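All remarks here apply to the structure that follows.
As you look at this complex, bear in mind that one protein chain is not there, while each of the others sits in place.
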Amino acid sequence: MSKTSITYLEAIRLAQQKALAEDPRVFIYGQDIGGFGGAFKATKNLAKEFPGRVLDAPISEDAMVGLAIGAAVEGMRPIVEMQFADFSTCGFNQIVNQAATLHYRTGTPCPIVVRLPSGGTPGSGPFHSQSMEAIYAHYPGIVVMTPATVEDAYTMLLEAVALDDPVIFCEHKFLYYHLKAEKLPGEALPFGKARITRPGRDATVVAYGAMVHEAVAAAEELSHDGYDIEVVDLRTVRPIDTDTILASVARTGRLLVVGESWPWGGVAAEVISRVATEGFGLLDAPPQRLNAKETPVPYHPALWGTHRPTASSVANSLRQLLEL
Amino acid sequence: MSKTSITYLEAIRLAQQKALAEDPRVFIYGQDIGGFGGAFKATKNLAKEFPGRVLDAPISEDAMVGLAIGAAVEGMRPIVEMQFADFSTCGFNQIVNQAATLHYRTGTPCPIVVRLPSGGTPGSGPFHSQSMEAIYAHYPGIVVMTPATVEDAYTMLLEAVALDDPVIFCEHKFLYYHLKAEKLPGEALPFGKARITRPGRDATVVAYGAMVHEAVAAAEELSHDGYDIEVVDLRTVRPIDTDTILASVARTGRLLVVGESWPWGGVAAEVISRVATEGFGLLDAPPQRLNAKETPVPYHPALWGTHRPTASSVANSLRQLLEL
Amino acid sequence: MTKSSTAAPEAKGAKGGKKKTAPSAPKGKGTVGTPGATVSKELARRAYRSMLEARLLEEKLAALYRSGKIVGGVFLGRGQEALSVALGVHLRRGDVYAPLIRDQAGRLAFGDTILDTLRTYLGSSLGSMRGRDGNIHRGRPSEGYHAMISHLGAMVSTVCGGLMAKRFRGETGAVGATCIGEGGTSTGSFHEGMNMAAVEKLPLVVVVANNQFSYSTPNDRQFACGDLMARAEGYGVTGRRAVGNDLVDCLAVLGEAVAAARAGKGPQLVVADLLRLVGHGEHDDASYIPSALKKSPLGRDCLEIARESLLEHEWLTAKEAADWHAAVEKEVEETASKVLREPAPDPSEEDWNAFSALGRNGEEAR
Partner (left out) sequence: MTKSSTAAPEAKGAKGGKKKTAPSAPKGKGTVGTPGATVSKELARRAYRSMLEARLLEEKLAALYRSGKIVGGVFLGRGQEALSVALGVHLRRGDVYAPLIRDQAGRLAFGDTILDTLRTYLGSSLGSMRGRDGNIHRGRPSEGYHAMISHLGAMVSTVCGGLMAKRFRGETGAVGATCIGEGGTSTGSFHEGMNMAAVEKLPLVVVVANNQFSYSTPNDRQFACGDLMARAEGYGVTGRRAVGNDLVDCLAVLGEAVAAARAGKGPQLVVADLLRLVGHGEHDDASYIPSALKKSPLGRDCLEIARESLLEHEWLTAKEAADWHAAVEKEVEETASKVLREPAPDPSEEDWNAFSALGRNGEEAR
């Protein structure tokens, strides 16, 4: 990696910088995001660079989202930073009952972006590790993005700001510092399009966010056994790019869906449900899913490492799938 | 129906009366539930009958649930009435982050019941019609009940109070007055067990809550065409009685799941995902789902009647399924 | 209006002296008002007209509900028109207004119409909500007229957002306004919104209509401070008190509040005691409201008090009052007949799409 390489976190910062620079309607609102630059430094220096447009909020998630909605109605393009995805539960009502319904009810669009630093990291425990994509994706009217790469973190955040609908932007904390790219992309996949991260022909793994990397590592592992695994990165989980998934399953005949969140009603359940209903005939074996274990996200790194799917548990699931 | 017949709503009232009478640890907390007897009269006369144990709450859903949790920790068995399921979004954080995690984190059980008057009725609109079972069922640690009959409304509410885990009790407003029974049951199905409401051999419809009755009506309609449709009533959606569903699909080979809530990550998605992964070989045709349309619940009765699945749309889906 | 019913001083968190509950008997002619606020004949007439429209329109809504033409809840503002209209009538184009349940009068004063109200309640496809939402959940957000969601307290921060947008764009002189019942002050949303408005020193006016009950729940089960004016100091905002069923007092106090907000003096909390003279909704007989309270000064009908005031001030003649009544009644009746013949929304024509940007079936990426 060169010294000038860009992290996933920096890509998010740069996307916000670009959005602020290019669109006077954009402002950012969140706790400690001003002079301090945010708990993760995703807004570092932005308050200085864009005076009065990167504002510290009180500890009031409900009102933070409410403020964003009201500003969006008046033509602004607010970005709200939740300090952790887990605290968005306190802004839940405004998101699902006001932002999600506004356009349907009144015809007025609600272009807000709510950034959710999501997902587990070691030692973060039950309240600083959650993945809430399935909760928000249940509600019609909300777009839910889950970028897995530095490039996507950048382009999709810009896309989110440009979109006329409320966007829940699940940026993955585990990827913040680990993931790096040499430069920012000029181009992006179209909105809502999944990516074939790794082509293959023996089985399809559908994943998103941090799980894409576990899936790729598992695929590498299985390549030593002669298997050729395709990895599909959903990129957005609402909408879901069913066509790309079905086309992949048509090629491979086997499907494993991996989600970092809990199974009940999660992304994996939704993807499997779509493939079972729309692509039943494409399946050579029962589709499978692998999710987090059914408890709150545990604190101790050893428990956490078992709670979430990993390259090795994905590889195990794949081996089982290939034998079905 | 005899004059003395018992409505679904009255069954809920009687279950609470019995719980209060038999267990001094039980109390009820909610807006307007005291002297007024509740917005739907589900606690009518109970404040008078049990002085000091049926208490009016301020308009503070978060604190209402928090209070229940704290009381449960100290050994009580609180029942919280939300005025409408839709307002539980304001108590969401306490439910999913405190109640759901308490036992796992600390070993202390959290036996609270949160009653959610749920589901659509004509003219109720986006904020008085919601079905939130999928949202709560996503979280490990929460039991979600969705009674479809007068008898179940009664026995399951008592079961909920007896259970050591937090229970989200989705009582269906559409059934409140329409549904009647001659008497209350002495016995109940075991906790978490689904019911074969109507046996059949050509296809299985899995439903819950108000949708059970739409499914039964659709099955009746199809019986005129010579089809014999099995209807499975889930009763609780977390846990889901996968065994009963699989056994039914083993008999019929065809599956339709009906949910009044939105499709993305809903009960139908979860059921189909389970059957596809665990009972793939039992299916003679792709499993199908039928849910509400992908908008907020509309106000006008004509829109509402199309938004939700009905006997006729279930029948249509079944006809399509039978031809697959 | 006598001087003794003068609004609270503008000092932050002003105590507002003793509670003002008894409607003052208005006296004198021409413009009246408290220092810093005046009530003109013109304003009072406009306000009274909107009150009258609201009253007669709501009577029609109740009748339509009883005859089964309106399906769903009907929540009326009878008895609260004076306070409601006093806010609406002081607002102007470019302001942001999020009325609540009992604000039919304020809505009409702000520019909503009898026609759109009826269309929304009856679910006409020609109404602003096109049958998708109904009754009090209506508005035209893009015109600064927010469509409340049911969750109480939620609109406070939303209005803040509208005001922030104007601040970002350098627009000055606009105010934001919303109402809430005393019960709604118990919500976390209300608290967060008030605190945020205070931190940002936004030109926000929040009117608390303390009608002594939240649905059936009396105030002693809702809050313990006795007087919600005491909350103003805790937020660091200006508190003012109005006599809730006295139009002239409400106009004066809201006039001051709106003017102070417009002048950059930060959020204004107005608290007024009153009584709703009707059930929580039309399904409710309000039998929990003690008749002694109904017979107290709080229970006096604000519309009657307003009419008397205007007559006494010679701002309105008895003939005009009667003519207005007849004209409004006619308009309401004619509009209702018209709307009853309008098309209901057609489910097969709906796009069933909650997304704005993604188009019909656009949710699926193709």
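By letter and in written order, the chains are A, B and C; residue numbering begins at 1 in each of them.
Note that in this section a residue touches a chain if its C-beta (ideal position, glycine included) is under 8 Å from a C-beta of that chain, and two chains touch if they have at least 3 such contacts.
Just so you know, these numbers come straight off a predicted model, no measurement behind them.
Trainee: Check the options B:L14, B:V73 or B:A188 and report the residue that touches the missing chain.
Mentor: If we include the chain that is not displayed, B:V73 is the one touching it.
Trainee: Which listed residue (C:C225, C:A263, C:L293 or C:L340) would be found touching the missing chain in the intact complex?
Mentor: Final answer for the missing-chain contact: C:C225.
Trainee: Decide which residue listed in C:E81, C:D95 or C:E192 touches the omitted chain of the complex.
Mentor: Answer from the full complex: C:E192 touches the omitted chain.
Trainee: Just to verify: which one of A:Q31, A:Q98 or A:S273 makes contact with the chain not shown?
Mentor: A:Q31
Trainee: Looking at the full complex, which residue from C:Y65, C:Y121 or C:Y235 touches the chain that isn't shown here?
Mentor: C:Y235
Trainee: Pick out the residues on chain B that sit against the missing chain.
Mentor: That gives, for chain B, the contact residues 24-25, 27, 52-53, 57-58, 60, 62-76, 78, 93-94, 97-98, 100-111, 140-141, 143, 163-165, 190-194, 236, 238-243.
Trainee: So which bits of chain A touch the chain we can't see?
Mentor: Here the touching residues of chain A are 31-32, 34-36, 39, 56-60, 62-63, 84, 86-87, 89-90, 122-128, 293-296, 298-303, 305-307.
Trainee: Which chain C residues would touch the chain omitted from the figure, given the whole complex?
Mentor: Contacting residues on chain C, toward the hidden partner: 13, 186-192, 195-196, 198-199, 201, 220-226, 228, 230-237, 266.
Operating definition for what follows: only the chains that are shown with their structure count from here on.
Trainee: Hey, which chain ends up farthest from chain A, C-alpha centres compared?
Mentor: Max centre-to-centre separation from chain A belongs to C.
Trainee: Starting from the mean Cα coordinates of chain A and chain C, work out the distance between those two points in Å.
Mentor: Each chain's C-alpha centroid was found; their separation is 41 Å.
Trainee: Determine the centre-to-centre distance between chain B and chain C, using the mean Cα coordinates as centres, and give it in whole Å.
Mentor: 37
Trainee: Which parts of chain C, given as residue numbers and ranges, touch two or more other chains?
Mentor: Those would be 129, 132-133, 137, 149-151, 188-189, 353-354, 363.
Trainee: Provide the list of chain B residues touching at least two other chains, using ranges where the numbers run on.
Mentor: 86, 89-90, 126-127, 294-296
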